[in-house]
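Report on one structure; see the data block that follows.
Left out: one protein chain. Kept in place: all the others.
By letter and in written order, the chains are A, B and C; residue numbering begins at 1 in each of them.
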Amino acid sequence: MKANILKGLVASTALVATGLVGLTAAHAQDGEKFKIYLSLSYSGNAWQSEAANIVKALAATPPYDTQVELIENISGTDPQAQISAYESMIDDGADAIISFPISSTALNRTIRRGCDEGVLFFMYDGTVTEDCAYNVSFLSAGFGENTAQALVNELGGKGKIFLSRGVPGNSVDQRHTDGAMSVFNKYPGIEIVAEYYSFWDDRTTQQETAKALAAHPQVDGVWAQAGEFGVIQALLDANRPLVPMTGENSAGFRRALADPEMQAKGLRGVSSGSGPAQSGYAFKLAMEILTGQRELEPQNIEYPLPWVPAADVKICEGDSYTDGCNVFPESKVPSSFVSEVLNPVLLPEINVESALNGTPVPGATIQPLPADAVVTANNEPGINCDPCEAAPDMYKLTKVEATVQP
Amino acid sequence: MTATGHGAAQAVAEQLAFALSAAGLRKAYGATVALEQADITLTAGRVHALLGENGAGKSTLVRILTGAVRPDAGTITLGGAPYAPRSLIAARGMGVATAFQELSLVPNLTVAQNLLLPDLPKGPLGLVSFRRVLEQGADILARHGLQRIDPGAQVGLLPLAERQRIEIVRAIENAARVLILDEPTAALAETDWLFDRIRMVTAQGVAVLYISHRLAEVREICSDATVLRNGRSIASVGLSQASDGDIFEMMVGRRVDHSARDRVGPPADGSTPRLAVKGLSGHGLRDVSFALRPGEVLGLAALEGQGQRGLFRMLAGLAVPDAGQVEIDGSPAALGSPRQALRSGSGLAYLPEERKTEGILAGLSAATNVVLPVLSGSAAAGVITPQAELRAAGPSAAKVEMTPRYLGFAIGDLSGGNQQKALIARTLATGAKTLLLFDPTRGVDVGTKQSIYAAIRAFAQDGGSVIFYSSELPEVVQLADRCLALYGGKVFAEFEGDAIAEQALVTAIHGHGGGHA
Amino acid sequence: MTQKQDPQTLAQQGDTRGSAKLSRDTISAATVAVLCVLLLLSARLVSPALGSWNQVETVLVLGFFLVVLSYGQGLVILSGGLDLSLPATITLGGILATSWVGATDPGAWYLLPVVLAVCGLVGLVSGIGIVWLRVPPFIMTMAMSIIVASALLGYTDGTPRGSAPDAAVWLMKSTFAGMPTPVSVLIGFVVVGWLFQSRSIWGRYLYAIGTNLDAACIAGVPVVAMQILPYVISAICAGFVGIALVGYSSGATLRMGDDYLLPSIASVVIGGSSILGGRGTNLGTVGGAILLTTLGTIISALGMEFGLRTVIEGSIVLFALLLLREELFQKLRTVWR
Partner (left out) sequence: MAFAQHQTSRRAGLPQMLLRLTRGAMLIVGIYLILYAFYAYQQPKALTFSSFGSLMNNTAPLALAAAGQALVVISRGFDLSVAGVISICNVTLAVYAMDGPGGALLSALLCIAIGVTVGAVNGVLVAVLRLQSIAATLATMIICQGIALVILKAPGGSVANWIADEMTGRLWKTIPVSGLVVAFVVVVWLMIRRSRYGLSLYAIGADEQSAALSGINTRRVRFVTFVLAGAIYGLAGFMLSAQTATGNPTSGTPLLMLSFAAVALGGTSLSGGKGGVFASIMGAAVLMLLQKVLFSFGIASFYTGMFQGVALICAVVFSGLLTRLGEAK
């Protein structure tokens, strides 16, 4: 037993010692640069890491490489942990915090405290209702209603459909679904036979779709949020014909839309939805404000809704979206890769390698954002402002028109 | 008796009124019927013995009287009034308290807290007053001659014997009418203190139900006895009218053979000792050396806590010695674990002290329990079936006269005696040539004892070696070829052959007289 | 019965008291199986397509992961422990399968076993920590889970690369003898698992140490090895599930294991095992896993609000627990004597 105790003591001391040595070595500082924190809620899916990678790539691209000290922090899916992380960042003298917020309201008090101390907050994709933060998001651009209308158009106004939703109890999922329902409710011919939660994940989508297929022999279309590639796999697994569907931006889905074999099986639809490019846009905006190139009060900024119907899908030859191509081949990126990460207009200085590895493009320099880049977003109560009035035309269609009447 | 003249008659009248009487008690646990038909009557101021083999239903009867379980049928009266306690506390409220065999003390509380549970004295704010708990606890201990125990000590850290005494004291304190003592001497090396206490409570008119396997004790303190067998009360007798043989017969259902054993002369000294212990120290043992020859049964006699536990645990590979060496068949043995001990040389098989916590594996079948150490031997390519286990366990079980039917049952459902038989069968099944038996018949009835003795003798006759410790000196006298008396962690005296006599052992284990015989 | 009787007559009276015969484990496995069938049949009320053989196949394929996983969890629980590191180990298996092996690597036949071995190593470390450093299983495996997850995050830089090995895709997507391959594999797995747990000496040892570690040690059971073994097996099972999941959905994610921890424990307890160890069968656990999967399928088909679905799911778990209670068993055993 004594031997055991000794063993344990030695082991634990060694662990602690190596830990502390590592700690002190990691802490080097440079006071000249802007101190910018990148706060992710969690990492672990393609979307989050691509968003982080392009910010890292931008920060390493001249001239930012000499202007910015970028520190990444992953706090987990718990709002409390992100609150704690923000507080540490504020205490540490951050100049700006670029962040994917885990909650639209829980962080408000901390953000307010940071604003008072002169920290700039840039939220991307997700939003907060605190009005001293900048929200850069596509949420107000109408993903739900536009894709729903596109699906209705494909189905000719009637048919049985599945709703593959996101994370239960998440405000983004709710906004998308509300938007979609605003369209579906207009068409009595559209029958929603199954509604399930995919947790924005291919595998879960596939499993949940398989369960729904077991219960419902007939399905004519699928309206899906992220994870859409799982729908296709589940249909193939069950030896069913493919159906018209809408989904987000995974490389797998886009490539399938362009694949003649899949089209022959009946696949049609639109790829739209959330793009990791928002983070790069938010970061560049923050830098332009910090370096005095742009004057902008905190506000809600709309990132344009990506919109790629099947007919427009084009596979790229090179490393970036040139000549109107918008998806990379299987040899370059896995099917879970979120294609809407590059933006030739807003982020011309990065390529697919940046998105995958966080590396800058050799020889590239930061290009200023177009002067008219900033588009103010509509008010969305509880999502990007609170209290506030919703715009009366909140669910108006912007990308597609109703081709069939109810 | 301290009752004086005219008070005596009045006392007798009261006592009779306080008698407890139970009739037709029955209790089944699921399909297992523990008690079929039990009747018993206790008289105030007298000590009544409850006798029976393990599994006869004694514990269940006690639990019913204590209020821990409710009978399925039957009636009980206490002092003439119906008595049907719904809980232990209710029973205590009516003056019936029990000292349990498996001690019911909470290990992480103090002695005083245990004595006063559940109604601890309160201080201001309605909180428990630790000071008053300690005071009252000290008072109680003093009243029963246990001043040496610190009322603030944590119970779990006390030796077993002291815990047993505290258990008894607590029961006495709560027993206004009936005191139930379930195997009160299991962990006590001597009975003087206990019998003093019993005489004190009977003098106050309390009826005592006394449960023990030790007939000598029973005869010393009890006036009447009820015998239980197979869940039925077979008879109630005045102890003065029944011989030991009668009582055994009622308990077991057959005559018990009490013939003196024939000692086989120890083999020639020239042979290599099977087990040689040289200068072993640690865990209460100080520099102990001895040798065990093939075919020899070596008994250890000692009071509680003289290092015998340490000796067995070191030999079994459960404890590491501070110094000394152990040789098996002449070569040094590394005893790192019981598994290693089993596999060193001709093997050491250990029968642990605590049947419940170290012995049986309650949920598994008796057969599995028996063959567990030798599973790899009875398995073909690692696959084992219950039938194969039964077959493999059969021969060993037969050696201890265990009914084959029981082998298929979960061992936890068997009586204590059958559990013990299975554990002895296990040590035999290992094939080890040396058995380390710690109190092989603790809490076991007469019939089972005889079977176990027979098995041990047969084993020695086949050339096996046995070293055993027993808390009962007669057992040592009856079974051992040679005997070591331990005192203070050392071998105080050694006896051989006919020199092993109870009187000599008693003095030796108390550290008097003797020297090396 | 207080009069004195002749000892000879008394001696004739045998032990007439009965004893328990029917094994508790048999009953719980049977109960769970009956519940499964009842659920499937009643599902027809919800939708006519449910309760068909087609749906049974879907349930079995979807249940594949949980069955394999809860077998490992069941062994750990049987030995008196608990394995909270399953989610991270699943992810480890999945990520290594995609990043080391990839779709068409001809070395898959030896690389996949290496992946399983690496997962087993995680279990080995947990087991060693529990036995030698005496960290409670709950804490040790939880810490391992955090450590492995974080190492994977660092290893992948947050983005798992590569695609599913062909072997894994074959495992989940092909059909074999008219049945989906995963179903055939599942049957084989359950049989082997049963042999190991109920008919092998190691299985016996696990029951023994789960029942009473000290007593098992004294009885000569190799307790150190036997305490570590279930964690290794459990980790290998988890790694296997990771590979299978990758084959099923053609890619790994860093959170692919997260949803399986609580169901793996729930399957074991619903299957009638004691969470404290030493009791239970793997057939019960398999039943529990399939019951949970069936339930998920049916509830998902009901098209209810997610909150209500969750409430119903929890209630049915509770119902199963109440049904498998110890007292009820006692009564059943009495009635069926």
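The rule we apply is simple: contacts are C-beta pairs under 8 Å (C-beta built on N, C-alpha and C of every residue); 3 or more make two chains touch, one makes a residue touch a chain.
The model shown is predicted, which means the values in this text are computed figures rather than measured ones.
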| item | value |
| --- | --- |
| Visible contact partners (per top-of-document touch definition) of the missing chain | A, B, C |
| Given B:A84, B:L109 or B:A291, the one touching the chain that is not displayed | B:L109 |
| Absent-chain contact - pick from A:A60, A:A81, A:C115 or A:C388 | A:A81 |
| Footprint left on chain A by the chain that the document does not show | 1-2, 5, 8-9, 11-12, 15-16, 19, 22-24, 26-27, 40, 43, 71-74, 76-81, 83-85, 87-88, 91-92, 103-106, 108-110, 168-171, 173-174, 382, 386 |
| Residues from chain B at the interface with the omitted partner, ascending | 68, 87-89, 92, 100, 102-109, 113-114, 117-120, 122, 125-128, 130, 148-150, 153, 156-159, 161-162, 170, 189, 193, 303, 305, 510-511 |
| Interface residues of chain C (partner: the chain not displayed) | 84, 129, 133-136, 138-140, 142-147, 149-151, 153-154, 157-158, 262, 265-266, 269, 274-276, 305-315, 317-318, 321-322, 325-327 |
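The working rule: only the chains that are shown with their structure count from here on.
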| item | value |
| --- | --- |
| Chain closest to the middle [Cα centroid of all protein chains] | C |
| Whole-Å gap between the CA centroids of chain A and chain C | 35 |
| Geometric centre distance via CA averages, chain C-chain B, whole Å | 41 |
| Whole-Å separation of chain centres (CA-atom averages), chain A against chain B | 71 |
| Chain A to chain C touching residues, read off their complex | 4, 7-8, 11, 42-46, 48-50, 52-53, 74, 168-169, 192-197, 199, 201-204, 206-208, 210-217, 230, 233, 237-238, 252, 330, 334-336, 356-358 |
| Touching residues (chain side chain C, partner chain A) in the complex | 46-47, 49-50, 54-55, 58-59, 61-62, 132-134, 153, 156-163, 173, 245, 248-251, 253-256, 259, 296-298, 300-301, 303, 306-307 |
| Residues of chain B touching chain C in the complex | 28-34, 36-37, 39, 41, 229-237, 246, 249-250, 253-254, 316, 318, 337-339, 342, 350, 352, 357-364, 368-369, 372-373, 375-376, 379, 382-385, 409-410, 413, 426, 430 |
